[in-house]
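For this depiction, one protein chain was excluded, whereas all remaining protein chains were kept in their positions.
A and B label the chains in the order they appear, each numbered from 1.
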Amino acid sequence: MSLEVRTGPPAGAGNGVARLAAGAAPAQVPPMAEDAPVVALRGIEKSFGPIHVLRGVDFDLRPGEVHALMGENGAGKSTMIRLMSGAHRPDHGTVEIDGAPTRLSGPAAAQAAGIAVVHQELLLFPAMTVAENIFLGHAPRRRSGLLDWPRMRERARAILDRLDCPDLDVDEPVSRLSVANRQRVEIARALSRDARVLIMDEPTAALAEADVRRLLDVVRSLRAEGVGIVYVSHRMDEIFEISDRITVLRDGRTIATRPTGAVTEAGLVSMMVGRDIDRLFPREAGPVGETVLEVRGLGAGKVRDVSFRVRAGEILGIAGLVGSGRTELAQTIFGVTPATSGEILIGGAAVTVGSVRAAIGHRIAYVPEDRAQHGLVRPQTIRENISMAILDRLAPRVMVERGRETRLAEEAIARFAIRARGPGQVVAQLSGGNQQKVVLAKWLATDPRILILDEPTRGVDVGAKTEIYRLMNQLTAEGLAVIMISSELPEVLGMSDRVLVMNGGRVAGILDRAEATPEAVGAAMMTGHAA
Amino acid sequence: MTTSALAPRRLLPRRLPGASQELVLLAAILLIVAVVGWINPRFVSPNNLTTIFSGNAYVAVAAIGMALVIICGHIDVSVGALIGVLATISGILVTKGFPVWMAWLVPVLVGGAWNAGLGAVIAYLKVPSIIATLAVLSILRGGLITATGGAWISGLPPDYQLAQFRLLGLPSPVWFMVIMTAVAAFLLRNTGFGRAIYAVGGNREAAEAEGISCNRTIVGVFAIHGMIAGVAAVLFATQLQVIQSTVPNGLELLVITAAVVGGVSILGGIGTVTGAALAAILFSAIGSSLIFLNVSAYWLRAVQGVLILATVLADMARRGRAG
Partner (left out) sequence: MSPRSPALPAMPPRAVSLRSLLRHETLLALILLAALALLALANDRFLTTANLLNQGRLMTEVGLIAIAMTFVVITGGIDLSVGSILGLCAVLVGVFWKNLELPLPVAMTLSLGVGTLAGLVNGLIITRFRVPPLIATLATLALYRGLAEGISQAKSVRGYPAWFFELGQGSIVGIPTQLWLLLAAALVGIVVLRSTTFGRATYAIGNNEQGAAFSGLPVARTKLLIYAASGFMAGLAALVFVSRVTTTRSDMGTGIELDVITAVVLGGTSIFGGRGFVTGTLLGLCLIQVLKNGLALSGVRGDGTVVIIGAVLIVAVLISNVLKRWNGE
């Protein structure tokens, strides 16, 4: 596997260069340097405390190209973005801008260099108008030094028209905009600073299909204007449609940079995971027992009319785009947002799950997607976290029995091979994989019959991932019914006995392991019907 | 979200969320004046109305600064004590024979400098503003009584009595209130610093990413707030023939409440100084009407408490709908 494709001479370069030559090369760039990268990372390393996040990243972005950045969660993409946008500084290696090594002292320096980020979480000011959000921090001024509101609104209008958003009102407060429109405001904000480099972090993750098309059109027109775009996405189809080159990141290293035409989807996946899917997902299906959980016509908020059943010893995978209602479904079954319609049957009997406590009482456990916010109380110890869901049982006579609690934690540390100094260590000091094991230990301590795993391997390194998969095998062999929600299609396909696909809060289809091909699941996710 | 549906709002193109609060307050003031005036005509005599507006103008002035502090995401419970201290400083200066202009100016400068320091402690040393200002409240309150022994300052020269001057028939505090509110509202809207205050209070992380220095903004806001408190202190000191060198009891609460009732969101990032000033006027109208309605003044605080609570709950409901 070649490690990298360096910027070649003009003859070997992709179509991005041709566009640049035809179009909007900045006047001050000398002709001989016109295909030189506008931003380049050379041999970047970066650690946060004991965690070595980037271990040798090389990357370059030419003007007028869309350079896709791919990699699993935790591969180091976000850290790389933060380096380029000036939020972090590398421990080793250099950031080059227009070929010159540059130290980006902060976000302001990166902005001055023409680098702008469209953040995944959309850093906007909800109470302010569209125009003001676009120009915050660099608003047009009058000669007196006061802000020039008419000109600000005019220029905001012009930028939005350039983005083909005539329907967006510059005086509207951002709090009233849809997600897609907020994203357009973010892009407009980048353009208002004359950005030459636009970093887009999962821009389509929260968008509906029609909005995705519009966004890709915007990306194309920006590329034609000579803007270099770093495009981070998990969606293969988009990557192949829009990008000129692809760089794959794995475990903090760049694995390869290839022209998009020179790679296949399968090749990309194997570069990203570093091994064959079959070896990575060692699903050992065992005997399947009685139906443990059945859901009939369940509805709550976004979730509409969902029906399915899970049997003992089975893993039911739930696939779907972000925003398709997967997590909402899980949280409805777990009593966080109790159902407003439909039925939940456990072991054949209809039950009401009106609270998390009730769910725990029905022996349902939920390992949440957002580990930091919902899964753990990270400033507290392993012992306190593992006992948190069963404190009542550990305190039969008001007082928490400290001895039993410590034994429980020690057993969990041994059973799940949690790398820690002991039960008294604070959870925040553990690595992502070990934190996830603490969450698993906490919920398995409740002795569940039904285990819902929401993105169980997000932000977990490959080794811990395999351990979690092995644990899932072991649990189903012991007769647990497991529901696994995952955004990583290979994981869903590799570990599930059946796959439930969600779309728009509804069940798009339930596929057996044999039927669940990437194409079939992908089609159901996008269209809402199983083929 | 369509343009046509929003077309009528073009009448107020620069409308910010929260501006409607100002209209509500204005309506509430007019309603109270009308209703109480109908019950007791003496309430609407020009003399009484002037008293309502001028007697509590210093609260409205202080509320401007407080509005800035809360918009940028902080709080200051020490402002009442600061006003007490600055008023005393002003009185001591003039009775010790310093020129009148110094007695007017020094409190403003001292207030600015003191609160800049306070802002620095909050911004750079990361002491939560509620703790820092609670501590300062105690330092100022205790320090003032220790230093003066609670004695009243009298023998103030007539040319010192700024609050008793009149221009075009209106007492000067009214002018201060109107002009300072207008200037602050204008600058808040039309300067980069003004917008930075909203940005820091609305989304600190995003403001930092936009290259705004949050710490410097916070220090600046506290300094301005201190200077405005200095003006309020001079108005407070010069409205009577004597200065009680004690901290006006519960003044900080009144000022914070004026800001919050005026539509400044307690969570930061939203609000206007105009609303805060109007709310302060509303309070003095309510206080005055209790007297004219023969309600015991001892119920005033309870009425205010109910009012604050109602406004805060309404604010939370509004936030809930918006976000």
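FYI, a residue touches a chain if its C-beta (ideal position, glycine included) is under 8 Å from a C-beta of that chain, and two chains touch if they have at least 3 such contacts.
On a predicted model such as this, the values are computed, not experimentally measured, just so you know.
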Report task. Return the single residue from A:Ile51, A:Ala262, A:Val322 or A:Ala477 that touches the missing chain. Result -> A:Ile51
Query - Residue of B:Pro99, B:Pro128 or B:Pro157 touching the missing chain in the full complex - result: B:Pro128
Report summary line: Sole touch to the unshown chain from A:Val130, A:Ala256 or A:Ile360: residue A:Ile360
Requested in this report: Go through subunit B and note every residue touching the omitted chain.
Outcome: 75, 77, 121, 125-128, 130-132, 134-139, 141-143, 145-146, 249-250, 253, 256-257, 260, 266-267, 296, 298-306, 308-309, 312-313, 316-317, 320
Query raised in the report: Going by the touch rule given at the top, which residues of subunit A touch the chain that is not shown?
Result: 49-52, 251, 336, 355-357, 359-360, 366, 368, 373-380, 384, 387-389, 391-392, 395, 398-400, 402, 417, 419-421, 429-431, 433, 442, 461-464, 467
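To be clear about the criterion, only the chains that are shown with their structure count from here on.
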Report task. Report, in whole Å, the distance between the mean C-alpha point of subunit A and the mean C-alpha point of subunit B. Result -> 45
Report summary line: subunit A partner, complex, touching residues on subunit B are 1-3, 6, 9, 13-18, 189-192, 195-196, 198-199, 202-203, 205-212, 265, 269-270, 322-323
Query raised in the report: In the complex formed with subunit B, which residues of subunit A make contact?
Result: 87, 106-108, 111, 123-129, 132, 136-137, 139, 141, 145-147, 149, 167, 169, 171-173, 175-178, 181
